[in-house]
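Once you've had a glance at the structure underneath, I'll fire off some questions.
One protein chain omitted, others in place.
Labels run A, B, C and D following the written order; every chain starts at residue 1.
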Amino acid sequence: MTLLIDRKEDVQFGVMENKSWRKPVYETHGLNLWYGTTHALKNIDLSINEKEVTAIIGPSGCGKSTYLKTLNRMVEMVPNVHISGSLSFKGENILDKSMPVELLRSKVGMVFQKPNPFPKSIFENVAFGPKIHGIRNKAMLEKIVQESLEKAALWDEVKDRLHTSAYGLSGGQQQRLCIARCLAVDPEVILMDEPTSALDPVSTLKVEELIDSIKNDVTIAIVTHNMQQAARISDRTAFFLNGDVIECDATSKIFNNPSDKLTDDYINGRFG
Amino acid sequence: MTLLIDRKEDVQFGVMENKSWRKPVYETHGLNLWYGTTHALKNIDLSINEKEVTAIIGPSGCGKSTYLKTLNRMVEMVPNVHISGSLSFKGENILDKSMPVELLRSKVGMVFQKPNPFPKSIFENVAFGPKIHGIRNKAMLEKIVQESLEKAALWDEVKDRLHTSAYGLSGGQQQRLCIARCLAVDPEVILMDEPTSALDPVSTLKVEELIDSIKNDVTIAIVTHNMQQAARISDRTAFFLNGDVIECDATSKIFNNPSDKLTDDYINGRFG
Amino acid sequence: MHINHDITENSEKSIRELIEQKRQQRNFKEMFEKSIPTFLFLIASISILTTIGIIYTLLSETIEFFKRVPMTDFFTGTVLKPLSQTPEFGVLPLIMGTLTSSVIAMLVAAPIGLMSAIYLSQYASDKVRKVFKPLLELLAGIPTIVYGFFAFTFVTPLLRQLIPGLEATNILSPGIVMGVMIIPMIASLSEDAMSSVPNSMREGALGLGATKLEVTRKVVIPAALSGIIASFVLGISRAIGETMIVTIASGSTKNFTFDITQSMQTMTAYIVEVTGGDAATGSTIYYSLYAVAMTLFVFTLLMNLLARRISRKFREEY
Amino acid sequence: ACGTDENQSENSNATELEGSVVIDGSGTVYPLMAKIAEEYMINEQGNVSVEVSRAGTSAGFKKFLVENGTDFNDASRQIKDEEAAEADALGIEVKELKVALDGLTFVINKENDWAKELTPEQLISIFKADGGVTKWSDINPEWPDTEIKPMGPNENHGTYEFFYENVLEKQDLADTVNLQQDYSTLVNLVAEDKNGIAFFGFGYYVNNTDKLQAVHVDFGNGPVEPSLDTIAEDGDYADFTRPVFTYLNVNHATDKPQVLDYAVYLMNNVNNFAGEAGFAPIPEAEVEENIEFLNGLTK
């Protein structure tokens, strides 16, 4: 156990406790989700707080991605999905169909496991969001692209090849490009689904640093299968198992002194 | 660090040192492999010893599966694969094309990440290998099927439904069925590629127990992304990174006192 | 960076505010967006209109035909003499011609197509496949009129040297050529079926030391069986509907026979004969055209439904 | 093949015509009509499009006898009373134009060295039902003891009708007669079959003399070989000769100058092209008569 505590301190974990006053951005109550007859989320109660990094961990198939995709209603893309319960974003129930998903999604960015840039130039990738939301002014777009790439710590690497294909970038650069693409519409929340699991160590580090650098401006929910990563970068951690939230608490608490035996077993690699 | 040492002791790791006299089944020298222009294995030197469990760990894409598939030449299924260097199985160079792969593969079984039973009955699945190798006698086949299923700790669960489709089994049962299918041809080596990563905790445990129970008879090479699993079940561990073997040593050594900084970083989740 | 006053003005606002502002002006776009599904649905319904058109056209004239010729005469008659002084309208000779030529075609296409599929999907190296597949596709792309010409000017004379007694127009030659035409279709559909057998299953068998032949016979073909059968059924359907090859090479004798060395007429060739020939609108022969076309349509429809059923079952397996 | 466009406008008539002339009908007449149409477009009126189809005589009449139907209908038989009545009902004035003479020719295989000469009675016995002849030896015991393979064009064709009505005199055809839609099929069948015998228009024989030989028919005055001379109006083969026609929609001819112009050209030239297309010419007097009629329409 000592190992993990040691590592926490390396990444200045102490701040966390001060954050407990933060107000929730998302509040989930009794959320159930079925894919056809598969009950993928079972009566979830969970909050995600403003300007915190919330890590979601759990074994494969436990519903992590599903939960994340519910937060921006991307999960509705799957046919035959049924949702019940309540899920509010800044006090507004987003499961209510009257809320336009486009508006929600422009406020809630998403980054996926595999980098998924569009087969367009780097510039066009970042400008995509602003453009579809109606910003046409060229100078304005240039400004947004530059700012977003700077925030994503990618500007210096790509500023000379903005108009070349995004596919020419390395995997890690592509993933940061995807984050830049999110940042370009000035989101309030960014959802990340195992954003580093396809990346090499160096790129992983860069993405983690990037998360660290934006977390004062944006709320972040991140799914990861790497427990050390969760421990390093998150303020709070939620442990999912079989569609249930087994435990959700401050990260230091989860990793050092989990309340649930299952959490303990999982954290310590006894399964999964 | 203490954490891991503690856990080692739980699974009686002490035996390992006594095994160092074991003779190598596989010897790899300067093995290089290219997929087209991708250099997937770079000058690998590695031995796999008789009746030991060798774990192969490393981040995604480092060449673990590729190396494993080279051991039974399944890798040649991929078009445009080029191999150089030497790889001997019990003293015979198996990269030499004059050796029929069918013979090699009947001695070297393989278990895959996702259970892949044939769309046939449970019985037919297990009898498949013996049948293609010319065993037609019904009583003989029945005996082989029963013994293999018993070794795979599956007999009791399926003995009443031998002639029903293998697809009716749970994921964990299917995986054990695949192991039984290997055992039916009495292999000398079994190669396992993340055999438990698609399984639930309970099934994982069963497969691990199964590995433990057969390891006195068969040589096992197992790829796993779960470091605790490697620590629990293996005698030796090889750490791959970017197509290279960074370090290969007794498991206790690797996990407690790795010689290489990279190994240490990986084991402790600093990347991957 | 050069900044014009437009942005300076805009950049007072954050991106978010800009986006919100743009949202207010989106009414027209939203209406446009909302109308798209309806518009596309209308386009998609053209295919349904086509079906309705076909069925309506065929059915209305067929009904007229059956007012003049009893249905039983049509479906059980073995004599077709539409223009004779004492006309007879038995469709059986045409059905016989159609089935005979289709069976011959399948006897050629099924084994050769399947073996080609096996070769391409299981044995051929990537390079070989890259050369052979487009060549086979070429075979599929050759217009049927060209096959007809080939059957008539080359295959028939060749066969006549091998088979004494083979008539100058016969059902054998176009049958064989139709078979050749269908080979690529069966090859490619069966290949699809075999390649969609998960690789893991193939690996499982190979890992046990099975040879490619054993993997193919014991794992791949059983697993792909319904897909393969579906490809055969589609092949038959294609043969039944084929027109130009038989029109050119099998003559127009309305023979009710099993003798493949003789000239026979298929349903499709009959339609060509009647439309290209002396069919006066309003005559019984003219209506017989629709009755035969309807029969042909029903035949191929049943085949397609069957193939679809079989292959759906196949797809459910994985 | 082209390039003559400029010359033709020079030597054409004073008036430049355009528009189309639509011709359908008999397949037998088609080759003759196509040749004349082509020459007309090359030498006379380059901007007129003369389209020639060949749905067959009766099908052609159906397209001819409707409002805005075809301008001409080729026919290898005379218009039937019903058809004429229908024209009257529609107010279509129809003018029959005889264009050529065709000899019904019986062809046999090149290797057939016995049945080179036959009488009409022998021919009838081969083709009619219960004619008592199925083998060559039934006609002449010295001839081979093999089945005769009679064949001919099917009921779609005016040629069939002529054979059935004028030769067989409406007696039934034997079931064994192999009736085909396409003349090319018949040519091939006989060319490949030693025992084959078929009948069709002279044109299909004369273009295939390398593959077929024609039966010389003995009408009582010794065997006559069908040829352009013998099939003429009062030639020795006249018994098996029939006239072929085209029918003009007179209303169209008065409304559309190009139709009339073509009709005149047609009549002026039928006899020049007949031989080339395998037909015998018609008497000049008949031609003159028709041209006079057409000229009458101009006023």
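Assume a contact is a pair of C-beta atoms (placed from the backbone, for glycine too) under 8 Å apart; a residue touches a chain by one contact, two chains touch by 3 or more.
The criterion applied here is as follows: contacts and distances are computed from a predicted model.
Asks: One chain of this complex is not shown here; going by its UniProt record, which of these names is it: "Phosphate transport system permease protein PstA", "Pimeloyl-CoA dehydrogenase large subunit", "NADH-quinone oxidoreductase subunit N" or "Cytochrome aa3 subunit 2"?
Replies: Of the names offered in "Phosphate transport system permease protein PstA", "Pimeloyl-CoA dehydrogenase large subunit", "NADH-quinone oxidoreductase subunit N" or "Cytochrome aa3 subunit 2", the one UniProt assigns to the missing chain is "Phosphate transport system permease protein PstA".
Asks: Just list which of the chains on display the missing one touches.
Replies: When the full complex is considered, the omitted chain touches A, B, C, D.
Asks: Residues on chain C that touch the omitted chain in the whole complex?
Replies: Residues 32-33, 36-37, 39-41, 43-48, 50-51, 53-54, 57-58, 111-112, 115-116, 118-120, 122-124, 132, 134-139, 141-150, 152-154, 180, 183-184, 187, 211-214, 234, 237-238, 240-244, 247-248, 268, 271-272, 275-276, 289-290, 293, 296-297, 300-301, 303-305, 307-308 of chain C touch the chain absent from view.
Asks: In the complete complex, the non-displayed chain touches which residues of chain B?
Replies: Touching the chain left out of view, chain B contributes residues 100, 102-103, 106, 132-134.
Asks: Touching the missing chain, which residues of chain A?
Replies: On the chain A side, contact with the omitted chain comes from 72, 74, 77, 79-80, 101-107, 109-110, 112, 114, 116-119, 128-129, 132-133, 167, 178, 181-182, 185.
Just so it is clear, only the chains that are shown with their structure count from here on.
Asks: Hey, which pair has more contacts between C-betas, B-C or A-C?
Replies: B-C
Asks: When the centre of a chain is set as the mean of its C-alpha atoms, what distance in Å lies between chain A and chain C?
Replies: So the centre of chain A lies 49 Å away from the centre of chain C.
Asks: How many angstrom lie between the centres of chain B and chain D, each centre taken as the mean Cα position?
Replies: Centre-to-centre distance between chain B and chain D: 85 Å.
Asks: Distance from the CA centroid of chain A to that of chain B, rounded to the nearest Å?
Replies: Once rounded, the distance between the two centres reads 35 Å.
Asks: Do you know which chain C residues sit against two or more other chains?
Replies: Residue numbers touching two or more other chains: none in chain C.
Asks: Give me the residues of chain D that touch two or more other chains.
Replies: Touching at least two other chains: none.
Asks: Once the touch criterion is applied, which pairs of chains come out as touching?
Replies: Taking the chains two at a time, the touching pairs are A-B, A-C, B-C, C-D.
Asks: Provide the residue numbers of chain B that touch chain A in the complex, in ascending order.
Replies: 1-4, 7, 59-61, 197-198, 200-202, 204-205, 226-229, 242, 265-266, 268-272
Asks: For chain B, which residues count as touching chain C in their complex?
Replies: Per the stated touch rule, the residues are 72, 74, 77, 79-80, 101-107, 109-110, 112, 114, 116-120, 128-129, 132-133, 178, 181-182, 185.
Asks: Would you tell me which residues of chain C are touching chain A in their complex?
Replies: Those in contact with chain A are residues 1-4, 6-7, 10-11, 14-16, 18-19, 22-23, 25-26.
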